[in-house]
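Removed: one protein chain of the complex. Kept in place: all other protein chains.
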Amino acid sequence: MTTVPETSSFGQRVLHPLPDQLYATVSDLRDEGFLTAVDVTAVDYMAHPGRTDLPADVSPERFEVVVSLHAHQSHERVRLRIQVPVDDPVVPSLFDLFPGTEAMEREVFDLFGITFDGHPDMTRILLPEEWEGHPLRKDVDTGRIPVQFREAPVQR
Amino acid sequence: MRRLPILGDVSRVSDDGLEGLEHNFVTARIEDLVKWSRARSCWPATFGLACCAIEMMATGAAHYDLARYGMEVFRASPRQADLMIVAGRVSQKMAPILRQIYDQMMEPKWVISMGVCASSGGMFNNYAIVQGVDQVVPVDVYAPGCPPGPETLMHAILTLHESIRTGELTRRREANDGGAAIHVEAPLPEDTTEQPVQLGSR
Partner (left out) sequence: MSSGAPEGTLSDLGSAERVHRRDGSAVLRVGEGEAFELAGDPDNPDDDERMILNMGPSHPSTHGVLRLMLEMEGETVLRTKPVIGYLHTGMEKTGENLSYLQGPTNVTRMDYAAPLFSELAFSLATEKLLGIEVPPRATWIRMLMCELNRVASHLLFQATNGMDLGAVSMMIYGWREREEVLRFFEKVTGLRMNHNYIRPGGVAADLPDGWQDDVRRLLDLIPPRLDEYDTLLTGQPIFRERLQGVGVMTPAEALALSATGPILRSTGYAWDLRRDEPYLAYDQVDFDVLVGTYGDSFDRFAIRLNETRESLRIVEQVLDQMPGGDYRTQDQKVTPPPRARIDDSMEALIHHFKIFTEGFHVPEGEVYVAVESPRGELGCYLVSDGGPNPYRMHIRGPSFVNLQTLPHLMEGGLIADAVAVISSVDPIMGEVDR
């Protein structure tokens, strides 16, 4: 059993594994009865570097992949926050353990550009295939354009 | 006695008017008849995209009963439809498909843009949504609201019927290739002095 730093947020268990500890940690958790991967998402902390809720021995990186697991038997939830550096945004895929993470990992890839190693189909899911960039990154603009209306010419 | 087929005895028409005939008739210009029939049997294509589609379906269902206007047949195939109700937000990924479906529809065809999202992007002014479906297809009637209630949609439909009946739409089409000629545009170049109405959300 690998030991990973643990904190708690609003009464919920939060683990902070390194990217290369992720697979082993999740696999241990699955053996403990966490049978469902509820959610996989990510956060880009570029505009909020000084966050305070990380344990001392975890060094903050720009991206953070957040995995939520759920044990129905014991009514427990656990959240894993994995720090992912921007120059090497790769984490192991959890697809082997939980086939249900397939679409969620694709979504994170699509919107953040984080690659999941070992995923069977790492392609864009929400945006068109030829789209450039990853819109949920903080250095990408919302894409707001000023909408302007021109009056219709007077008819008749 | 002079008889004509179908109409019957026509010898006393000059005295009695049309009353003595077995079958009556009306005279009209062929254009008016065509316009009238176009307006009275406008078949919409199912083009539900988002929340507005639910309201569009509600309009077609029992309580609001779109069938009263000869419009209950929502056609799944664009080739059998002549009205496209763009109900909902159009994403960048959907826009080419929207255009393709529009191109597959038979002339004459009309477009109603239902809801603020379809009309101008609505509250979603971001990378994913086309800011106004009139950038993709010419829109004839805009229905405001988020979502427009069934009453609003019906008002839009009746407005459309009215302008088909009066021929206004056909005239407009000749003048500007269709659509209501309201344009949602990308920003003007910096040095332009003319400032159109600007409706940015913030």
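List of remarks:
Residue numbering begins at 1 within each chain, and the chains themselves are lettered A and B in the order written.
In this section, a residue touches a chain if its C-beta (ideal position, glycine included) is under 8 Å from a C-beta of that chain, and two chains touch if they have at least 3 such contacts.
What you are looking at is a predicted structure, and each value in this text was computed from that prediction instead of being measured.
The chain omitted from view is touched by exactly one of B:A39, B:A53, B:M71 or B:V141, namely B:A53.
Against the chain not displayed here, subunit B makes contact via residues 46-51, 53-55, 57-58, 61-63, 76, 88-89, 91-94, 97, 101, 123-129, 146-147, 149, 202. Residues touching the missing chain, restricted to subunit A, are 9-10, 12, 33, 35-39, 41, 43-44, 47-48, 51-53, 66, 68, 72-73, 75, 77, 79, 98-104, 107, 111, 120-121, 123-129, 135-136, 142-143 (touch as defined at the top).
Quick note on the criterion: only the chains that are shown with their structure count from here on.
The distance from the centre of subunit A to the centre of subunit B, each centre being the mean of the chain's C-alpha atoms, comes to 44 Å. Looking at the complex, you find that subunit B touches subunit A at residues 92-93, 120-121, 125-128, 131-132, 168, 171-172, 180-188, 196-200. By the touch criterion given at the top, residues 127-128, 131, 135, 140-153, 155-156 of subunit A touch subunit B in their complex.
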